[in-house]
Every structure is written in structure tokens, then in C-alpha cells.
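All protein chains of the complex are present and in place, except for one that has been dropped.
And then chain A:
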Amino acid sequence: MGLRIINRRPGRGGALFWGALPFLAVLALYLTFSAMRLAENPNDKLLPALSTIAETVVRLAFTPDQRTGQVLLWVDTAASLARLAWGLAVSAALGLVIGIASGLVPYLRAGLSPFVAVVSLIPPMALLPILFISFGLDELSKVVLIVIGIAPFLIRDLAMRVEAIPPELVIKAQTLGASTWQIITRLVLPTMLPKLIDALRLSLGPAWLFLISAEAIAAQDGLGYRIFLVRRYLAMDVILPYVAWITLMAFLMDWGLRALNRRTSPWLTRGMA
């Protein structure tokens, strides 16, 4: 039995090794191709050497830009994070309020749920030209794109989870004399907050996608702006570190939300192994 592959488990060191392997393989592939292209053409921009990337990172992250006097990476990061934070905050608020309302109040559910379901099926990118025209080219249209992209998902998810609250809990609260408002604040809200945070974690990917797309089309700063700007002259030495930086931030946000959930709702993991 022990010989079957499904029963063989890597140890702690083994898990680390197997986890690192794909990263190392990608790195090795990159270095191989990069070295080959650079041997043929020392100015190749497609797969720059790690040393070139490092120089560019120093310039972007620690040296003020010659023309504007700003340090580009931080300006871009601040602009993008502000847009993302607005988008996520507004979506979370909408998700919480509309989700709870339509999950708990049958009349609101009857009125809202088909509409939200239809809205959630509109591809947000297809709306982009309309958004630019109605909300201008500034921050607002970018935030609105994120909201349109992820709020319907949050609303539907929360509404379904409210509906899934065991009815005996709601009935028990009512027999104890709770008003609708008290049921919301004492029963529904505490149950829903961790679910909202989980749903937000799942929305991070789409939120970044919409942010970068909006920045690519019209912007003065931002991570997506920079990537699509330097694409014009094939500056992979800028694009690759930016992609890595975005990935790192997305990972940290996911991790942070998970930690927040553990902290604010410790009962969630209680009783688990």
C-alpha cells in the first residue's frame, strides 16, 4: 500500500523543494533564453539580463525621474493602489448593503436579484468606452470600472450566503424578540463579515485586471499606465519588474485579508485541524 504514489507524501523539506521547483525551472528557462538572445544581440530588449533589470529597478524605485523629479515606481504604485482601494471599498460597501438587504428581505430580493444577476453578466470591459464617455477620463471612470466589475459578484455572493443562514437561527432571534435591525446587526452582520472578506479575496484578481485595463487606455500614472507606455519601445526591463511587483502586492493583499479574517473572526478556524 505504501508504494502507491497517492500514499507517498513529501516531508517538510521535500515540500519546500517541490514548491520551489517550478519557480526555479522558470528562472532557469528565462536565463537560458536571455543569455542566448544576448549572445546574438547584446542590445536585445526582449529578455534582458538580470543585471539590466536590476539597474532599471534602481532607476525606477530609488532615483527621481530626470524630467518630473518623481520616483516613478512609487508614484505609479500610489496612484494604482488608491484607485484599487476606492474600487474595493465601494464594491465591498455595496456588496454588504445590497447583499444583506436582498438576502434578508423577500420584497427587495424579488426586486433586485434578477437585475443584479443580469448586470453581473455584462462584460465590464465592453462597457469601458461608455464609462469613459460618462465619467470622463480621470480617476472616476477607473474606479467605476472596478466597481462594475466586482460589485455584482459581491452582491450576489453575499445575498446567497445570507439566504443560506440556517432559518432556525433567524426564527430563534425573532422569538427572542429581535427586530429586523437587531437581526441584521447581531446575527447577519457578524456572520457575513468574514464571508465578505473571503469574497473580496476572490475579487482581487478581477479588480487588478480591470484596474490595469483602465490605466492602459487613458491615464497619467499608475502601474498599468507604465507597462503599456513602455511597451511602445519594448522595454521588458521595466515591464517584467512591474509585473512581479503587481503580483507581489496582490499576494500580500490576499494574505493580509486572510490574516484580517482570522483576527476579526477567530471562531472561523476554531475546531479545525
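The definition used in the following text is that contacts are C-beta pairs under 8 Å (C-beta built on N, C-alpha and C of every residue); 3 or more make two chains touch, one makes a residue touch a chain; residues count from 1.
The working rule: contacts and distances are computed from a predicted model.
Selecting from "Chemotaxis protein CheC", "Sodium:proton antiporter", "Lipid kinase" or "Protein lplB", the unshown chain of this assembly corresponds to "Lipid kinase" (UniProt protein name). Residue in contact with the omitted chain (choice from A:15, A:28, A:97 or A:164): A:28.
Only one residue in the set A:187, A:235 or A:260 touches the chain that does not appear here, and it is A:235. Which of A:162, A:219, A:240 or A:253 touches the hidden chain is settled by the complete complex: it is A:219.
Contacts to the hidden chain, counted on chain A, fall at residues 3, 17, 21, 25, 28-29, 32-33, 36-37, 40-46, 52, 55-56, 59, 67, 129, 132-133, 136-138, 216-220, 225, 228-229, 231-235, 237.
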